[in-house]
Each structure stands twice: as structure tokens, then as C-alpha cells.
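Here the complex is missing a single protein chain, while all its other protein chains stay put.
Let's turn to chain A:
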């Protein structure tokens, strides 16, 4: 793996994983927390529809976070309802003001053969209080660093045989106040990551948040590692997984809501993590299967959603197309990785053969030149191998991540449809209750009448809730999609440049090697 690391150090630049929105939203949240919010109102409400409340205490169970339509009382108002300080507006604000053409915009996620630390910058607490809630574009340009760095490293095998597993060191360096320490190191295993994702998905996906998918399980890959095969393929597998886990965490904390999530904080900070129970430890694929099942259920609905918002229809179609196209691109890049590796192997093979030919050649000068040709080709085969790692880690893995992300995006659209269906169902129910009440008017059963009236009020509430939820999720999705598209563009731009630079490096080396060989060829006499 040294060659991969070598490559990293040669080409990495300290790109800051910079999310303007992330920074500003946290800044504004911190501001609001200090200036306006009554802490009691936050954690006090019994029915904590705490999804929007980013300060929900860590002790909340995931269930509470869900839209619990069943036990909603008509009087409940989550902190987010009609709240002028609705944190949601925060995001909307942030989304609108950030423009693609900001000159200060720095490339964000360095998804490359990641250096050990990939920085994400955040403004330090101090400056937050100087800012007014209405940040304008100038503020953005005077930004301070938004500082959180996460690295996943030092894979270690624990145990033996089929019960063995890999443990990774997760190091978080940050100046954010939500963290208890500046620097914390924990040990986590793969199922811990899956557990985290499963919790986040169950908390946020139904609200329309795009929760970054966890890396895929791999039975074959892990078995090799368990069995103790120390060969190159299992080493590569571990490195691939390590890198994927790192990217996963970076994406997760990049999301302003998820960064503040107590499960995320616990994951990054606490030394002991409750073992993810098998029912919860769904793989990324498992979650997505769940999403897809929901999608199927939605499709089987007899009520066809009346899409009043063309934006959603358009976007859904766009994402369908993008899905297909990205998969195709990914497949081509995977093919490139494969062929580049083959090229490396074949070049090495040729180098050996040329060396043998040189040994056999009885003309002295030609013999020497052939041996030197063999040396050049050997160096070139190493170049090709390094380039194939760049092909893989810079582009192929990123594309793979995005293919999975798009599935998650499609998932939130389906969640919206589910929310709509729920709302419609509530309306139907309400109608029925009204009809039932009307009937009871003429029967003299005052108890039942009262019950019916109560039920009507209950269902009126549910209808209202359903409508609010639907609007909320629609709003969330708009924001999330906006953020996603910006990130996608940024990621791609950054990665493509990095990749081209890797190609430049390869060509530079090629020139160097061949220019060194040329006089040797000319010296044949």
C-alpha cells in the first residue's frame, strides 16, 4: 500500500471540505441558540417531533423523532411550526444566497486517495456572535475556517478465524463547541458504521433529508481478510473499505443537520459504542432495499399522486436519467481501472522479457540498450499501476458513491409520496368520520355522538398535520436537492482537476524516463 500512499502525498492538496451553507447554518444556529431560544421549549415538549430541532437531546430515542401521527395531540406544535426562527428558514436562506459563482468558493470534498486528514473548515465560535442573522454575500467571503477533520485509519484485525473483524481508528479534530474535546480518537468496526447509518436513515429519511449511504458489505472481501490471507487483494480490500468509511463520515458531517445529530456525535466521540444490533445493522444496500420497498408500495397505491408542483416531476425525471448515465460512466471508469492494471502487468511482463532478450543478445551495445529498455519499462509499469489507483480512488469510487447517493435521493422523493398518501388517507378518514357523525345526529346516542365529534377533531388535526408534514418534506427536499446538486457539481469539478493532474504527473514521468533512455538507444553502435 505504500505506493498508494506515496501517490496521495504527491498529488494531494489541502482542499478544504468547505460547505458555505454548513458553516453559515451552524453559525446561525449557534447564534439563535444563544440569543433567542428557550432551552426549555426545545427538549421540554413531550411529543418531540424533534427532527427539525437540531438540539434534541442525545437521550431521545429514534422513535420520538419520527413523524408520530398516531399520538399527535391537536395542540402540539413542534418548535418548527410557524416559528419565525424556524431553523428551516436558515437553510433556505443559506441555499438561496450561496451562488455558484462565488469567487472565494473553494473546492470541497477531496475524495481522492485521501490524505490522513481531510479538513472541513468551520467558523470558530467567537465570530458567530458578531454576525447578524441575515448574512449577505460579503460575509461569505470573509469566512473563517469551519474546522472539523475526520480520518479513518490504522485498520487492525481483531480475533481469529470467521469471528475476526477489522477495527478502524476514527480520529476527529475539531474546534466546534458541540464536541466535548478538540481531538478525539475512537475505535470502530464496520457494523458500527452501518448502525450509525441505519439510525440516521430512520430518523431523517422520512423527512426528506438525503442521508449519505454507508459503504457496501462484502462477504467475499471480508472472508479473505478473516481467513488471514495477507495477499495484495485483501490488503487492497481493506484500503478500499477504509477510504470508503472515511468518505462516508465526511459526507455525513458535511450535512448540517446530521453533524449535530447526537448519534453522530456519540459515534465520533464515545469510547464505548453499544454494539449495533443485527436488526438495526442494515447495510447501505439494506436501507436502500427498504426504501425501494416503500417505493413499490407507493407505486401500488390506487391513488395516483396529483403532482401540483412541476419542480418535483422534473427533478424526479432528471434523477432517473442521471442514475442511468452515472451508472454507465461508472462502468466505463471501472473498465479503465481494470485495463490500466492489465497494462501495468503486461508492461512488467514485457520488461522481464526484454531483459532476457538483452541477456541473450550477443552484440554488446545492443545488449546493454535492451537491458536499459527493460529497466525503463519496469519503471513505466509502476507508473501505470499508480495511475490505476488514481483512476480508482479519484473517480471510480466517487462515481460509485454518487450512484448510491442518487438512490438515496430517489428514496426521499418516494418518502414525499408516502407523506402525501398519508395526508390523503387522513382526509378520507376525516370525511368518513364526518359522515359517521352526521348519521349519529339522528340517532339519539349522545355518548357516541360526542365520541364521533372528538374523532372528527382528532382527524382534522391529523389532516392538518399531514398537510404540514407534506409541505415540510417538500420544502426539505427542495433544499436538500439544491444542496446535493451544488455538492455534486463541486465534487466533480474538484475531482476532475485532480484526476487530470494525476495524468499530467504520469506524462511528466514518462517524458523523464524516455528522455533518459534516448541517448542509450543512440549509443548502440
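In this text, a residue touches a chain if its C-beta (ideal position, glycine included) is under 8 Å from a C-beta of that chain, and two chains touch if they have at least 3 such contacts; residues count from 1.
Here is the rule we use: contacts and distances are computed from a predicted model.
Candidate names were "Pyridoxal kinase", "Large ribosomal subunit protein uL14m", "Sorting nexin 5" or "NEDD8-activating enzyme E1 regulatory subunit", and the UniProt protein name of the unshown chain is "Sorting nexin 5".
Contact with the chain that does not appear here is found for just one residue of A:366, A:403 or A:436, A:366. The chain not shown here is touched by just one of A:185, A:273, A:343 or A:403, and that residue is A:343.
From the options A:235, A:357 or A:449, the residue with contact to the unseen chain in the full assembly is A:357.
Remark: the residues of chain A touching the chain excluded from display are 100, 318, 321-322, 325-326, 328-329, 332-333, 335-336, 339-340, 342-343, 346-347, 349-350, 352-354, 356-357, 359-363, 365-366, 369-370, 373, 489, 492-493, 496-497, 500-501, 503-504, 507-508, 510-511, 514-515, 517-518, 521-522, 524-525.
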